[in-house]
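Quick one: the structure is below, and I'll ask about it shortly.
Of the protein chains in this complex, one is absent; all others appear in place.
Labels A and B are assigned to the chains in the order they are written; within every chain, residues are numbered from 1.
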Amino acid sequence: MSEIKNLIEKLSKLDHKNMYKNDFFWTWDKTDEELKSVFAVADILRKMREENISTRIFDSGLGISLFRDNSTRTRFSFASACNLLGLEVQDLDEGKSQVAHGETVRETANMISFMADVIGIRDDMFIGKGHAYMKEVSEAVQTGHEDGVLEQRPTLVNLQCDVDHPTQSMADMAHIINHFGGIENLKGKKIAMTWAYSPSYGKPLSVPQGIIGLMTRYGMEVSLAHPEGYDLMPEVEEVARKNAEASGGKFTKSNSMAEAFKDADIVYPKSWASFAAMEKRTNLYGEGKFDEIKVLEKELLAENAKHKDWECTEEMMKLTKEGKALYMHCLPADITGVSCEAGEVAASVFDRYRDPLYKEAGYKPYVIAAMIYLSKVKNPAKTFEALLQAHSERFLGK
Amino acid sequence: MSEIKNLIEKLSKLDHKNMYKNDFFWTWDKTDEELKSVFAVADILRKMREENISTRIFDSGLGISLFRDNSTRTRFSFASACNLLGLEVQDLDEGKSQVAHGETVRETANMISFMADVIGIRDDMFIGKGHAYMKEVSEAVQTGHEDGVLEQRPTLVNLQCDVDHPTQSMADMAHIINHFGGIENLKGKKIAMTWAYSPSYGKPLSVPQGIIGLMTRYGMEVSLAHPEGYDLMPEVEEVARKNAEASGGKFTKSNSMAEAFKDADIVYPKSWASFAAMEKRTNLYGEGKFDEIKVLEKELLAENAKHKDWECTEEMMKLTKEGKALYMHCLPADITGVSCEAGEVAASVFDRYRDPLYKEAGYKPYVIAAMIYLSKVKNPAKTFEALLQAHSERFLGK
Partner (left out) sequence: MSEIKNLIEKLSKLDHKNMYKNDFFWTWDKTDEELKSVFAVADILRKMREENISTRIFDSGLGISLFRDNSTRTRFSFASACNLLGLEVQDLDEGKSQVAHGETVRETANMISFMADVIGIRDDMFIGKGHAYMKEVSEAVQTGHEDGVLEQRPTLVNLQCDVDHPTQSMADMAHIINHFGGIENLKGKKIAMTWAYSPSYGKPLSVPQGIIGLMTRYGMEVSLAHPEGYDLMPEVEEVARKNAEASGGKFTKSNSMAEAFKDADIVYPKSWASFAAMEKRTNLYGEGKFDEIKVLEKELLAENAKHKDWECTEEMMKLTKEGKALYMHCLPADITGVSCEAGEVAASVFDRYRDPLYKEAGYKPYVIAAMIYLSKVKNPAKTFEALLQAHSERFLGK
């Protein structure tokens, strides 16, 4: 209990006032203190739940989810986060169509929001589309609120767009902070964010982009490596470069997995599609050239297959700091010999890190809940104190 | 707060005792005082929510939704209404089949209702079917309750049938009352309920029927206009005629959009299928003649296309009272040059009325919640007073 009080005390000293009534799109939109606030609130929520103290700040209200790509873990994370705070999830199932734009987006956004406190969106499939769509929704509900259509303005949480995947990277970061015993211990640590081979194609770029855009803020050396042609969006690399400079860290690039793994404290090997290919695919999609998309996909898979050596094997792991780097992944991973013939990671490596990987994922519901909390609650510390005071039990049967 | 108390005072003087434990099928089943009660309860719920006072009257319980036609806004409205009162929505997904009748309906209705407090149904696709189905469900749960199968009897809310769309027309009416500053100001106002061209076919008749069946009760002149062959159900027109007579209003019919728009205070231009065509289609469907349905649909679209001049253009709007009639629509509208090449309304007209249109839609969740409230709560005014007394907050973080 005193631990919770300390965390609340810490939270009360951080400046997060601009998060109030605001959306969460990209981590690099947010100040360091704002991100620290997210970690603090996530911690408080977790500890309160562990101590069986209710964190329901909503007696009623909806959390809208809109998934334009399949999702199990993010879906459940969002549902868990909403439920923890007292919101009921209502899923907007609009199919995976990309056609909903303009009038339709504006209208739908308002129609679903009369009693919505938060909207979580995943739209990561098409370069140049996902974030744009979220902005459109955000502006629609903002206008709706200003014009008196919506009593309250639902805030948005980006559950993965084409640019960033902040609930993932923030959960990953919480995991790293916990692993190394505090944010203050990260300075000088090396993290290898590398491409890895996968037999499936077209995985979003937002995970690696989210990682280099966030991890460069903590004085770490972020080493990005991928085969030629698998570049990330240049503007995000620019963010990473500036972050590294400001935080006294480093952002390096190479085309060698081994180089990135060398002496790394953390490795994050993961497949993604190349930016150029994704852009081409988006254009073909927009032009309705589905046959050409199929041809492109085949080409891309063939290209992928040239890089099967980009696998996180035991040999690769030996290159890392004392051979014991923390292996990370957003899951599900393509595990060689388990979920596919040849994949991102060797079975024995994955196996050794299963618990840490599951724990890594376990931060996500709390990170999402924290983002919602900070966007909705006017005085975060004071409301936590009120919850502690009330000391209502989450579960009566303990 | 004193405004809420005044509304409760007003509510307490209205006779709504027959709504208790009763369903809401058609507005013309209800007395004027009962409809006034719905508006009053909707207002109270909205104002309590705005003042952050909890309106949860259910600590647990289910609201069952059954959509036999696609729906986004009605689905979210029902979900919002249930959530506002404390009910969790559980969707019964039975496909869009029309085969569920007799034994199956009776059984399913009981099986899903052991802990259901309310059932919302949308079944608007087939003339002669939707309302009949709802009655079947209603009788099944009534019998189930009487025979001791169901502890409580869930009440039904018609979320759109083949005859009426009461949650729409009541929301529309709330919008009109608000726009004109009170129900007492409607006498003598003219509302044009007109057909409009749409490139899609087969839109239900229940919206125009709901409008003429309700708006004729307030002393207004309701002017129905459509091309030849697009008649509504004669029994609903009869309801409209009788209503108009009783309320001192007028119900007129013509085949000219311009005539209806002339000096109108309100215009409601909207596409629908012709009654005869819908009936034919229902029969073909029943006989499993799917090929013939396709042929019929093509014919109907061709017929529709003859009436592209039925569009709510700026020129048409100029015919209305001072050129400033209130434009209404149940949404989504087919907007010329935006959502289709040629549609129900010109983009510039729609654009000018966007805010009012969204506000119009915003009444629906509260109207649905009010219908549920009045069907479940024994003493509506007293329970509101108890909620005010308790003054539990909807959201703790304000």
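Quick note on the criterion: a residue touches a chain if its C-beta (ideal position, glycine included) is under 8 Å from a C-beta of that chain, and two chains touch if they have at least 3 such contacts.
As the structure is a prediction and not an experimental result, all values here were calculated from the model.
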Selected from B:Glu50, B:Glu151, B:Glu184 or B:Glu287 as touching the chain missing from the view: B:Glu151
Chain not shown: contacting residue from A:Ile183, A:Leu331 or A:Leu388: A:Leu331
For the chain not shown, which residue from B:Gly61, B:Pro166, B:Pro208 or B:Gly249 touches it across the whole complex? B:Gly61
Where the complex has a chain not shown, which of B:Met115, B:Ala132 or B:Leu284 is the residue touching it? B:Met115
If the missing chain were put back, which residues of chain B would it touch? 56-62, 88, 90, 92, 94, 102-104, 107-108, 110-112, 114-115, 117, 144, 147-151, 373, 376-380, 383, 386-387
Touching the absent chain: which residues on chain A qualify? 46, 49-50, 54-56, 72-73, 76-77, 79-80, 83-86, 88-89, 331-332, 335, 338-339, 355, 358-359, 361-362, 364-365, 392-398
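To be clear about the criterion, only the chains that are shown with their structure count from here on.
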What is the distance in Å between the mean C-alpha positions of chain A and chain B? 41
